[in-house]
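As you look at this complex, bear in mind that one protein chain is not there, while each of the others sits in place.
Read from first to last, the chains carry the letters A and B; within each, the first residue is number 1.
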Amino acid sequence: MTVVHDNLEKTQAKMSAKSVSVFYGDKKAIDEVSIDIPTEYVTAFIGPSGCGKSTFLRTLNRMNDTIPSARVEGEIDLDGQDIYRSGMDVVQLRARVGMVFQKPNPFPKSIYDNIAYGPKIHGLAEGKDELDAIVEKSLKRAGLWEEVKDRLQDSGTALSGGQQQRLCIARAIAVDPEVILMDEPCSALDPIATAKIEELIAELNGRYAIVIVTHSMQQAARVSQRTAFFHLGKMVEYGRTSDIFTNPHEQRTQDYITGRYG
Amino acid sequence: MSERIAPTRTTAFEARLKKRYAAERRFKALGLTSILFSVAVLVFLLGTMTLNGIGGFQRVELEVPIDFTQAGIAADPSTMQQPGATQALEAQGLRDVVQFFAEEHLGDEAASQFGSQAWRDVADAIAADPSILRGEANFWLPASAGLASGYQGEGSSEMQALAAQLSEKGLIAKNFDPGFLSRSDATDPQQVGIWGALKGSMLTMIVTLLLAFPIGVLAALYLEEYAPKNRWTDLIELSINNLAAVPSIIFGLLGLAVFLTMFPNLRSAPVIGGMTLALMTMPVIVIAGRNAIKAVPPSIRDGALAIGASPVQVVFHHVLPLALPGILTGTIIGMARALGETAPLLMIGMRAFVATPPDGFASPATVLPMQIFLWSDEIDRGFVERTSAAIIVLLLFLLVMNGLAIYLRNKFEKTW
């Protein structure tokens, strides 16, 4: 099948997938997907439930390795190097490609320790001062600093859902990744918290390559510049968000965004 | 922006990464070592028990051919079936006959080294088949404890010498001793057996099962299906959870202070042991039973209630049968624990020396683990092997019970 890469201007792809297929045991969950992910834009993955968005997202930082039955075929490059090659180091890969999950999952530690976790394990801070600086910077970038600066020692799980999710984003950016993957980061949040996260994504755009999976077409339209539409494990269409939503090439995309199914 | 070098791509990071992977490997190796340690201990434990225990199923015996035509012993086949047969043969001087032929065949010194009960084996053989009195028969009879350890290269030097002498002539040997499974306790390691203890264990377990199973299941049903949520129910739950974790010796103290005060005549009896162990096993069955009952999907209850069954009918016709495999699994595990239990029984006097198998729930008895404990205290080296052999028998029983429990668990695990 043809994937329409609709006359996009040439950009340097941060990550690019080439004919990627993913299997769970014998079941094919992703079928020959190829896509370039640029640094300059936010890329949104949309599609009906079960079409494989999360699966594909997880292949981008090899989180599928933690599922024993999962198997990946094809090639995914990060800065031109295949992340599935044998010499590739998953730890370094995941430090470079961070991830935020659907349900906020702060560790049962203090807010400070949640943020400091990544820098500590990766040895990115020389001393306490540097660590403090990283924590502050990350919380500021995540727009959480003002709300928590007086209670950094409180447990991260004591925050509200929206704050927890921003904490998780802050935690991800504390190690200064190059790509941030977000799997439906707002689906467990109320509209106000959602708006804050969307604002945050707009802030972060450009500094990191961002991929966001979302079920909300409005959200995709608001936050992303590129959109990929997935259906039954295949990527049906990929292009400028504005094009996908106003002028899709494929009938299935049209049907989905007009609410015919999904 | 893209010229920015992320801190995760520096060479320093990669150097740290090497160390982190080394730590990872060390940690994993530590985990594997821990597991291997446990497995090694298990293998070592079972290995030593088996190695020692094999000898425990054997005993050192001396060869004695007896020519009954010269002995002048008569036996009426019909009386030989009756309990007094051994006494009748003794009255006819069978003891001396055996002694005579032993001296003839082995020499005086060796003939004095028979176990005191050796002639009984001959008597048993005659009782089983009186026709041997018409000819010659060859017997292997148990040696004394001293000679037996001499044969194993232990004990006094005279005995070692004598054993070496005899063994050169092929008159002494260590033979498989089936009687170990059918005799009872004795002071001579050559004469001991575990049947008495085994029977005591069985009687005790029957009492335990008869008490703990119904009470445990009924209590589990009540707590899971009917109990109102109130302070009494909480208290019951608390008691059960705590009883399941109370040291077993405390149950022994209870048995001593309550049961033995109520029934002072039943000291050492399986019925008291069984009652004590039942109190210990009951909480295990309740907890397992509640989990099994909880696992029965509510839809089954709703379905039965919807066709007009009463709550009691729902439970006894629908819930209980479905929960039964789980309850049985828990029961078997609890019973296996009770079977291996020693401490509480020490408290209620089941450590008596019991040379005859108990003939009922009220007669003095000992149990298999207690027999192991008692033998382990014996000084005579011959008891070491016997103890290990008894341990093997006990472990086999436990293995079968636990195997059954695992089988049941796997077979009936969530079939709906």
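In the analysis below, contacts are C-beta pairs under 8 Å (C-beta built on N, C-alpha and C of every residue); 3 or more make two chains touch, one makes a residue touch a chain.
One rule holds in what follows: contacts and distances are computed from a predicted model.
Visitor: If you look up the hidden chain in UniProt, what protein name do you find among "NAD(P)/FAD-dependent oxidoreductase", "4Fe-4S ferredoxin-type domain-containing protein", "Sarcosine oxidase subunit alpha" or "Phosphate transport system permease protein"?
Guide: The record names the chain that does not appear here as "Phosphate transport system permease protein".
Visitor: Quick one: which shown chains sit in contact with the chain that's not drawn?
Guide: The omitted chain makes contact with A, B across the full complex.
Visitor: Could you tell which one of A:Y84, A:Y117 or A:F245 touches the chain left off the display?
Guide: Of the candidates A:Y84, A:Y117 or A:F245, A:Y117 is in touch with the missing chain.
Visitor: Out of B:A91, B:A128, B:L218 or B:A295, which residue would touch the omitted chain in the full complex?
Guide: Spelled out, the listed residue whose C-beta touches the missing chain is B:L218.
Visitor: Mind pulling the chain B residues that touch the left-out chain?
Guide: For chain B, the residues touching the absent chain are 8, 20-21, 23-24, 27-28, 30-35, 37-39, 41-42, 45, 48-49, 214-216, 218-219, 221-223, 226-227, 235-236, 238-243, 245-251, 253-254, 256-258, 262-263, 265, 279, 282-283, 286, 310-312, 336-337, 339-343, 346-347, 351, 359-360, 362-363, 369-370, 372-373, 376, 384, 387, 391, 394-395, 398-399, 402, 406.
Visitor: Just the residue numbers, please: which parts of chain A touch the chain that's not shown?
Guide: Looking at chain A, the ones touching the missing chain are residues 61, 63, 66, 90-96, 98-99, 101, 103, 105-109, 117-118, 121-122, 168, 171-172, 175.
Basically, only the chains that are shown with their structure count from here on.
Visitor: Roughly how many whole angstrom separate the Cα centroids of chain A and chain B?
Guide: Result: the chain centres lie 61 Å from each other.
Visitor: Considering only the defined contacts, which chain B positions touch chain A in the complex?
Guide: Touch list, chain B to chain A: 1-2, 6-9, 12-14, 16-17, 20-21.
Visitor: For chain A, which residues are in contact with chain B within the complex?
Guide: Result: residues 12, 39, 89, 91-92, 95-96, 121-124, 175-178, 206-207 of chain A touch chain B.
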